[in-house]
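Just one protein chain is left out here, and the rest sit where they should.
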Amino acid sequence: MTLQALLIVASALIGLGLYGVLSQQSFVMLMMGFELILNGVLLMTMAFWSFGSAGAPKGQLLAILVMAVMALEMAIGFALVTAVYRQRQADTTEALDTLKH
Amino acid sequence: MNAATAVGATLLLMLGGAWLVAVFDRIAAALVARRPVGSLWLGPLQSGASLLVSRTNQTEHPDALNWALAPALYLVLAFVGVALVPFSTSGALVDIPAGIVLWGAVESLTVVAVFLHGWSANALFPLLGAYRYVAVGLPIMLVSMFVLIAAALPAQSLALGAIVQSQAGLWNVVRQPLGLPLFLLLGLSLTLRGPFNYADSADLAGGTDAERSGPPRAVWQWARLSMAVSFSAMAATVFLGGPLGPAWGTAELGPLWLTLKTAVVLALLVAASHLLARMPPSRMLTLLWTVLLPLSFVGLVAAGIEAAP
Amino acid sequence: MNDLVSGIDIAFWALAAIAVLSGWRVFSTDSMVRASFLLLLSFMAVAGIMLLLAAPYIGVATIFMMAVEMMVMAVFMVMFMMNPAGLNPMSMVHQQPLAIGAGVVAFIGLSAAVLTSPLPDQPVAADHRAIHALGIEMLGDSMLIFESAGVALLSAMIGSVILSSRSGRFGPADPGSRPPGLCEGGLPAGSVPDENKNHGMGHGMQHDTPNAAPQDTHGAHGAQGS
Partner (left out) sequence: MAIAWPWLDRLAARAPVAIFVAVGRDAIERVEDLSLDARIAWVASPRHADVLLVAGRVRSEDAPALRAVHDQIPAPRKTLWWGSTPFQELVLPMVLPLADEASLPILSLHTRVSNSEPDWLPDVPPNPWRGLGPNGQGGKDMMGGVPYGRPMAMTDDDSRDGLQLDQTTVQIGPFLQTWPAGLVLELALQGDVVQHARVVHSPCGPTKGLREGVSSRLRSAARLLRLLELGSLAERCLRVAAAHDRCQPVELAALRAAVRRSGAFAALPAGLGACRLDGAPSDIRSRLLAWLGNDADPSKDATTEPKPKLSGLLTGLEWNEAWLVISSFTPQQLHGMAVPEKAPVKGDDNTTNSARSAMEHAH
């Protein structure tokens, strides 16, 4: 287990998450893509904390902030999905094309 | 205490404990119904055996993997819970510095296990049970988080061993009187019992368990009993001083005290599940969010003020 | 000592494989509930790696938080998607080539950066009191950051309740939260969403969605002789 290996695994998670965000039609699945990206970010943060900073507590704090961002993303994301659904019965990205026209 | 003894003690506590819960259940049922107890000591074994010899069934298009694994997951979580509990003042089977947070993870994964059990059957009643359980199981878990953080405050540590040590002078059940009652509610929810049995309940013909028969059902029921043991051991550790005994005892008696305290919590849990009525889910949610959650927060603030240097 | 190191290595590579494989399966499985629990599995594997990195609190808290989050996610899946049990196979993807390309480019770019840059190597001591240090930091020097995160979460909670509740700013939200008219009974102030588009079509599904398979999820052959 080296820092290099950890960061490559994290990059793979970020790449997969990016694929998910761009390819999924459903809002909820799209949010899962974001979550996967943040998963990779979390792993990177902790890898740098562990190998790069000799255990400086600020690294862990950053990881906690990443988790808070995840929770924020979930809460606001689901609220928006609900609000949009209430108005348009739409839960996919294609259904929201008002701005195109 | 070496590792082999600890593993043996855990297994013994698990098997014996599950049987003890079943015996308590029978006694409570007989007392409440005002009837003779019947086959008390062998009864649980007979019922378990009759599940083991009956045939496993299959529902229409289940999610095969989760349908097979959900009871095992529930059982494993119960084992993890017991493994975290320090048997003596010298340590637990799994002694990690964030033990109480890991117990929190066990709680939240239990909700996942019950949901998967109900969802994977692909049938109406199990799905309704699973859905309903999640709605009630998540807020009650928040309550338990506040309660557990309050219990960790006087110890200034998240390790269960330190929490036990912090109760050497005064048990948390006295120091934080709101803690144990609120935590018991979580226990009822984790073990799908009585007033918090929203998953496997009578109004769903057994709920998540409704479509099960045969050995997997035996595993599921055993897991429910084991989770009761696991929860009670945790409650005894966090609120009743765990392996701490009276001053005249020696440290070697620790496991005995822990077992006795666990049995007391178990008896409370079983009594509550036979004596208290369950509310409809929406009423329970109102109670949880407007009464119990603020109450647990008040308890946390009080514990913080009390623990302040 | 050598044995111990290789043991940790094996655990790391196994967990890494689980994290990446289940992360990939999230977007290739056909049920959204499965997808959310696969994502949970990926998070749990990453949490395991963090435990190996001697960060017990962050690792365990990740399991704890993600279990709850994915549970909520799964319930939303069941709620919003077409089939209550979520067992209906369907494929809902678009712009596949672009997405694959972007994912691969991101991975290769980041990996190249990782492989070419000089990386620090000051590993944490095994007996480092990570949780203690974190607690002191959170309620000491970095208290403002920590509290800001708390306030942000609180405002997100309030915001999400307001956004998702029925009563909007201009009355009930479901008729379409449109602003009131400029004069009594007049046109709304602002643009009106096109009511005829996608309305009531059930989830705004595209009609040419491929690979929809039998829907056989409801009610069950269930216990009760329905």
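Going in written order, the chains are labelled A, B and C, and every chain counts its residues from 1.
Note that in this section contacts are C-beta pairs under 8 Å (C-beta built on N, C-alpha and C of every residue); 3 or more make two chains touch, one makes a residue touch a chain.
It should be emphasised that the depicted structure is a prediction, and the values quoted were computed from it without experimental measurement.
Of the candidate positions B:V32, B:A64 or B:A168, contact with the hidden chain is made by B:V32.
In the full complex, chain A contacts the hidden chain through residues 82, 85-86, 89. Even with one chain removed from view, chain B keeps its contact list with that chain: residues 28-30, 32-36, 38-39, 42-43, 45-47, 49-50, 52-57, 60, 124-125, 128, 131-132, 194-195, 197, 201-206, 209-215, 217, 273-283.
As a convention for this text, only the chains that are shown with their structure count from here on.
Taken together, the touching pairs link the chains end to end in a line with two free ends.
Centre-to-centre separation between chain B and chain C, using Cα means, comes to 28 Å.
Chain A and chain B have Cα centroids separated by 33 Å.
Centre-to-centre separation of chain A and chain C, using mean CA positions: 6 Å.
Taken residue by residue, chain B touches two or more other chains at no position, since every residue touches fewer. Touching two or more other chains at once are residues 57, 61, 72, 130 of chain C. Of all residues in chain A, those touching chain C in their complex are 1, 3-26, 28-29, 31-33, 35-36, 39, 42-43, 46-55, 57-58, 60-61, 63-65, 67-68, 70-72, 74-76, 78-83, 85-98, 101.
Contacts from chain B toward chain C in the complex involve residues 59-61, 63, 66, 96-98, 101-102, 104-105, 108-109, 111-112, 115-116, 119, 121-125, 127, 131, 134-135, 138, 141, 158, 205-206, 210-211.
Of all residues in chain C, only 31, 33-34, 37, 40, 56-57, 60-61, 63-64, 67-68, 70-72, 74-75, 78, 84-87, 129-131, 216-224, 226 touch chain B in the complex they form.
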